[in-house]
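Removed: one protein chain of the complex. Kept in place: all other protein chains.
Our next item is chain A:
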Amino acid sequence: MSPKTIVHLVDDTTAGGVMRMLDFIETNPEMARLGSHRVQVVARGRLAAPQLDEEIIVSHLSVSWRNLPMLVGLRARYADRTLIHVEHSYTGAFTGLKVRHRTRFFALLRTAYSLFDRVIAVSEGQGRWLAERGLVREEALAVIPSCVDLAPFLALPGRYGAPRIIGAIGRFDEQKGFDTLIRAFRETADPDLRLRLIGEGADRAALEELASGDSRISFHGYSSTPAAEMAKLDMVAMPSRWEAYGLVALEARAAGRALLVAQVDGLQDHIEGGARAVAGGTVEAWREAIETACKTGPALHIGIAWGRISAADVQRTTPELWAKLLNKIAGHHHSRDAA
């Protein structure tokens, strides 16, 4: 396949996952072999599609009624180009918890997704949901896990003892469920355990309030070197209420850290990749999971070792899956031209 010109559209430059994945796309050598990538920021809610010269247009935009006119405009203006949408946000658990008018919401998603030649789910868990709800037609749906540069994490020595220092990394926001984690951690009795919350966000004060009085819990800002933060941890906990994929989980696997994830959405992919599942989302479930993991020691090793291997695999296969997708679309376009 000859190199293509590819533009990536994004409207939310504050979303950690989206920006970090775009960084991977722009800097990963395998991704560069696919073609030249350019990232363009577009204002949310603008009505007209921007002027674009690339052959392939990849939307990382948020789907909303407000953004719909621009998405329709994109399809209309670039009718002969390849349009791909990557769904970074919406999931089954999100819908269950946050969407009151399901019929209207699903109508929005079906309408928006139908404008694209391909819709990419960032995890198998999310992809199953998109298929099960009939939101994307089968032949248009592909699953390509998000990825970041894992080299600094793979370079860390793995942590194979019984975990003592637990980390939670991400925005301090309802989605991440750190409130549940703090409550659960407070119920653990071992004075040697530590919980480090790493991030920032609107809920910081409320979380600090929840943690006050338990000196084992500490708060830290984001680091410019995430791998250095990871190096301080034995185990990573992700009690998210919803999560399209969870790049932090991928990093924890690559770093050879024990990993506890809520059994929701895209986090389920990491369970197959060696993480321990915590089902139910209750304080009791998390307390139990933390205590069991911290007592377990050697039996965690299999999961940790598998996590490293499988995370390295993701880094390798993500560009391959993109290549396969673009090839298939190119093949399809040729046969259409020939006809």
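Going forward, a residue touches a chain if its C-beta (ideal position, glycine included) is under 8 Å from a C-beta of that chain, and two chains touch if they have at least 3 such contacts; residues count from 1.
The criterion applied here is as follows: contacts and distances are computed from a predicted model.
Enquirer: Just to verify: the chain that's not displayed, which of "Glycosyl transferase family 2", "Oxidoreductase", "Sugar ABC transporter substrate-binding protein" or "Ni,Fe-hydrogenase III small subunit" does UniProt list as its protein name?
Expert: "Glycosyl transferase family 2"
Enquirer: Taking the full complex into account, find the residue in A:D23, A:D190, A:D214 or A:E284 that is in contact with the omitted chain.
Expert: Only one of A:D23, A:D190, A:D214 or A:E284 touches the chain omitted from view, namely A:E284.
Enquirer: Of the residues A:Q40, A:S64 or A:T292, which one touches the chain left out of the display?
Expert: A:T292
Enquirer: Among A:A93, A:L267, A:C294 or A:A311, which one touches the chain that has been omitted from the display?
Expert: That would be A:A93, which touches the missing chain.
Enquirer: Since one chain has been left out of the picture, which residues of chain A touch it in the full complex?
Expert: Contact residues on chain A toward the absent chain are 92-93, 95-97, 99-100, 102, 106, 129, 132-134, 174, 177, 179-180, 183, 241, 263-264, 279-285, 288, 292.
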